[in-house]
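This report concerns only the one structure given below.
Left out: one protein chain. Kept in place: all the others.
As written, the chains take the letters A, B and C, and residue 1 is the first residue of each chain.
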Amino acid sequence: MFSRVLIANRGEIALRVLRACKEMGIETVLVFSRADAGAKYLEFADETVCIGDAAPAESYLNIPRIISAAEITNVDAIHPGYGFLAEEDEFAEICEESNIVFIGPRSEVMRKMGNKVQARKIAQENKVPVIPGSDDPLDDDDRALELAHQIGYPVMVKAAAGGGGRGMRIAHNDISLKNMLAVARSEADAAFKNSSVYIEKVIERARHVEVQIMADQHGNIVHLGERDCSIQRRFQKLIEETPSPGIDDAMREKITRAAVKIARAVEYTNAGTIEFLIDKDGNFYFIEMNARLQVEHPITEQVTGVDIVKEQLRAAAGEKMQLQQKRIEFNGASVECRINAENPADEFRTCPGMISQFAPPGGPGVRVDTHAYAGYEVKPFYDSLLAKLIVHQPTREEALACLYRALTEFTIEGIYTTIPFHRDLIRHGGYPAGNFDLGFVEDLLETG
Amino acid sequence: MFSRVLIANRGEIALRVLRACKEMGIETVLVFSRADAGAKYLEFADETVCIGDAAPAESYLNIPRIISAAEITNVDAIHPGYGFLAEEDEFAEICEESNIVFIGPRSEVMRKMGNKVQARKIAQENKVPVIPGSDDPLDDDDRALELAHQIGYPVMVKAAAGGGGRGMRIAHNDISLKNMLAVARSEADAAFKNSSVYIEKVIERARHVEVQIMADQHGNIVHLGERDCSIQRRFQKLIEETPSPGIDDAMREKITRAAVKIARAVEYTNAGTIEFLIDKDGNFYFIEMNARLQVEHPITEQVTGVDIVKEQLRAAAGEKMQLQQKRIEFNGASVECRINAENPADEFRTCPGMISQFAPPGGPGVRVDTHAYAGYEVKPFYDSLLAKLIVHQPTREEALACLYRALTEFTIEGIYTTIPFHRDLIRHGGYPAGNFDLGFVEDLLETG
Amino acid sequence: MDPAQRVREFIEIMTEHDLAELEVEEPELRVRIRKNVPMQMPFMGVAPAQVQQPPGYYAALAPGNGTQEAPPAKEDNLIEITSPMVGTFYRAANPGAEPYVSIGSELGADTVVCIIEAMKVMNEIKAQVEGTIVEILVDDMEPVEFGQVLYLVEPAE
Partner (left out) sequence: MDPAQRVREFIEIMTEHDLAELEVEEPELRVRIRKNVPMQMPFMGVAPAQVQQPPGYYAALAPGNGTQEAPPAKEDNLIEITSPMVGTFYRAANPGAEPYVSIGSELGADTVVCIIEAMKVMNEIKAQVEGTIVEILVDDMEPVEFGQVLYLVEPAE
C-alpha cells in the first residue's frame, strides 16, 4: 500500500479522499490555491503545498505545479478526486511517466473512454445499445442534416470530448442544427482543444441511470449497482438515489451486465461509472463512461457497505480486490442531495460569501460530506457544491422521510443555499412515488 | 399509530426521539425548563411547553407539570428518553391512569425490575447466574458479615433501588463493611427513599456486557445483540461497542438467551437492556435490567439496521413487531464515544459555558447525535453529555481507525470536552486489541 | 449659537463618522455625547430575496413568511402576573360565572385572579401584588405554560 498520497483537488472531495487515507494509515499531502488558504480541511493533512493563485488554470488544473508538488513531497500516488484533472488522460500519463501512481484507470483507457465517439463504438462492438446518431465525428454539415432526417428531430449536438452537460445543445430543425454545429465546434475547440462534435437522437422523458464499476489490476471487475440521477437542472445533477425507483430487476440485470461487459472490453481498472438513458418503453442506451470517482458515490457506499475510495486506493496499489459479485449485498435505499451555494429564488445564481452559522443534521441514517463550517468563506472561483447530504434507510419511503427531516434541521446562514429547494422538490409531484424523468426539475421550475 | 407524542426529556435524547417521530409523521411536543429556553432543537418540535425552572425537580423530574403539559397539548403518548423519569414506575403508572401511553414497559414490570433484589430473584428463578451475595436486603450487620466471609472479600454494598453506579461501595474487610453498610443505608434512603441495601461479591477484572431486548405487546421478544460497556470511569460509561471484542459466539449465545429468558419471564414489553458481568474465566452474571432506552442504543442500530426508537413507538402503539430473531442480521462493528463537557485534565470536572465553534465530523461510517452547535451554552444543571460520536465499519479495526480520524476532525471550542481523552484512550494499552475490562480507564488515569 | 443647535451639529458629525462617543468643551459649553451602540450578533441570517420573480416555482419563493410578530413591549412600570404552573387558564370559578378579575380590577395580594387546572386539580392563583389590572394576556380556557404572563398590573403607589 502507498505510504503517502497527494490529493489533487479541493473542498469536500479532497476531504473525502483524505478521510479514506487517514483510516488506512496513509499520509496525505493536500495542494491548495491561494483562495483556499486557511480552509480547515487543510489542517487535517500531514502536509500542504500552495500551488498557485485562485484561478483553476493557475492551481488545480496546472499539471506542472501539481507534479512538482508531488515531487517535493515524495508521494507514491496522486488521487485526482472528480472534476479538475480527474479525466485528463494527459495528466494520468505524466504521472505514469513520473513514476507516480495515478489513482484511476490507465491513461490509454481514459483516452479511449474520454472520446465519446470511440466509447460509443466500443459499446456497439459489445452489443450494448447506443442512442441512434452519428458513429463518427461530423465535420460535414450535409451529412449531419441527412442523419438528423433519418433519426428524426429533435437531435442533440455534443462535443466528442465533453462531459457533465458542457457543450450539449438540442436542435429542432435544419436551421438550428446548422447554427448549433458551428457554435458547438468552436466551443468544443476552446474548452477541450478538440472541435469534433457528433449528433444523436434526443430520448425524451428518459431517466438517467448509471452503474458503478470497480475493477482491480488482476482482471476482476464487479458492479456495485445503479444510481438514478434523473433529477437534474441544466445537466447538473441535484439528487441521486439507489436503487433506481424507475426500473425493475430485469432492467437492473441488463444494465449492470452491459456495464461490466464494457468495462471488461476496455480492460478497465479502478472505479468508474457507465451511464445509460432509459426510456418509457424500457429501452436502454449507453451514453458515456466516467473514468473516475463520481460526486454521488456515497449512496452506493451506503447500500453496499463498500468504501469506494478505499477500494480505489487498494486497486491502484495493485492489490487483488476482495469484493466478489455474488457476495455484494444491497441493503435498503440511499438518497443524496447536493447542497449548493446557490440562490434558488434567483435562478440558482451562485452566491459566494461568509457562512455565519453551519449546523449539519445528524442522527440515524444521516451522512454529511462537507468541507464547510461556521466561518468558512465560499469562494467564487470554484463550483458551488457545499455539502452532500446522504441518507440511508431500509426503504425508499423511510429514506425520503429521513431526508426531509434532515433538510429541515440543516442550518446554513449567511449565504443562500439549495436546501429550501430540495425540501420542496422531494415532496413535489411524482417524486415521492418515484415517478420522474430528466424533465422533472424543469417542469417544477416552470409550472411550480 | 400515535398522532402526537410528548417528549419528557432534553438535549440529545429529546432530539433523537423527535427525529424518529418526524420520520414517522408523528407530531411532537417538547417540554423544556427555563434553562433550556432558546435551544435550537426546540424549534424542530410542533409545539413546546415551558414547564418550570432549571432545577430538574422543578421541570424534567416534575411529574404533575409534565402530565399537565401532556393534557393541555392533547398528546396520545409520552416518551421519557433516558434518565429523569424514564425508570420511575410511578410516572408510568400516572400516565396509564391519565390515559396517556407511556412509551416503555408497563409500570408493574418497571417496579419489579427496578428493585434489584427482586430482579435478582427473577434471574435466579430462571436459572440465570447472579453474583454471589445476599438474596434479600440486609438489615442485620451480623448477617452481612457472615455472608461476606462466606463469599470472600472484597464485597460490594449496593442500594436495592440504585442505578448507574450511584450508592455503590466496595468493602475489603469487616470494619469497612460495617461503616459502609451504615453510610449506604442513609444515602439510599436520601436518594431513593428506600434504605434497603445488599452485598455481593466483587467480580474483579470483569467486562460489562449488556443485551438489547425489544418486545411487543403480543408476546414477541427478540434480542438485538450485545454491547460491551467496560470502558467506564467511576461507573459512568465512556465508550461502548458492539460486538463485544471480549466474548466468543458461545458466550454471546448464552447471554442473549439468558436475556430473552428474563424478559419473557416478566412479560416484558418495549425496549430494555439486561446487563451482565463476564469474568476472565468465562463466567457470566446477571446484574440488572434497565427498563428503558439506553444512551448507547445507536451502536446496536448501526449493526442491525433497526431503529430502536421507532420500534419503541410501534410497540407502545400496540403494533405487532415485524422483527424476527432469525432475520436480524448483525453487520460489522460499531463504537460510540460519549463527548462530555468535561475537562479531562482537571479530573473530568464538568465545565459549562458557551460553545464558540462546533464542527462535527462527517463522511462514511460516521453518525453524530447531538443537540449542540456553535452558540449553544452548556448549562450547569444537567448532565454533561454533549454529543455521541458513533462509527460503523465492516470490522472493529476499521471502526477504530474511523473513530480516530473522526475524533481528530471533531472541533469544539469555547469549553473543554473529553475529545482529546478519547483520542488517547482508543490507542492506549490493550484497547486496540480488545483486551480490556472495567479497570481499564482507572489504570490509564493512574499509570498513564 | 444655540447650544441645542450645536449638539445637533455634533450628532451629525458622529453619525457621518460612525462615532460612539464625543466630548467637547468650549468656553461657554461642555458637551459629551455617547452613542448607544447595540451589540451586534454575529449570525446575520439570510437577507430576504430582493429579485424579480420568474414564473412558476420561483413565484412561490416570494418573501414574506419570514416576518414574525414581536411580542408587545413590556412597559417599564407594569408588573407581570405569571403562571406558576402548566395547565388550563380559567377566568371564572365556573362556566358562565363572573370572571374573578377584569381590566380595572383593584388587586390586593390575596385577590384570586384566575384558576389554573392541572391534572384535574383547580388551583386558585393569587395576585401577590397590589395594583390595578391593565391588560389580560390569556383567553379563558387557554392552555398556559410555566412562566407565561397572564396579567399586566399597574402597581399601587
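Heads up, the rule we're going with is that a contact is a pair of C-beta atoms (placed from the backbone, for glycine too) under 8 Å apart; a residue touches a chain by one contact, two chains touch by 3 or more.
The structure presented is a predicted model; accordingly, all values stated were derived computationally and were not measured.
Which chains here would be touched by the one that got left out?
Hidden chain, whole complex, touched shown chains: A, B, C.
Considering the complete complex, identify which of A:8, A:24, A:69 or A:145 is in touch with the unshown chain.
Of the listed residues, the one touching the omitted chain is A:69.
With the full complex in mind, choose from B:98, B:343 or B:408 the residue touching the hidden chain.
B:343
Suppose we count only contacts with the excluded chain; which residues of subunit C make the list?
So the residues of subunit C touching the unseen chain are 6, 9-10, 13, 17-27, 32, 35, 37, 39-40, 42.
For subunit B, which positions touch the chain that isn't shown here?
343-347, 356-357, 413-416, 420, 424, 444-448
State which residues belonging to subunit A touch the missing partner chain.
34, 49-53, 59, 64-65, 67-69, 71-73, 98, 375
Here is the rule we go by: only the chains that are shown with their structure count from here on.
Whose Cα centre is nearest the centre of all Cα atoms in view?
Smallest centre-to-centre distance to the global C-alpha mean: chain B.
Could you find the chain whose CA centre sits the greatest distance from that of subunit A?
Ranked by distance of C-alpha centres from subunit A, the top chain is C.
Rounded to a whole Å, what is the gap between the Cα centroids of subunit A and subunit B?
43
Rounded to the nearest whole Å, what is the centre-to-centre distance of subunit A and subunit C, using the mean of the C-alpha atoms as each centre?
Computed value for the inter-centroid distance: 53 Å.
If I count partner chains per residue in subunit C, which residues reach a count of at least 2?
43
Pull out every residue in subunit A that's touching 2 or more other chains.
Answer for subunit A, listing residues that touch two or more other chains: 357.
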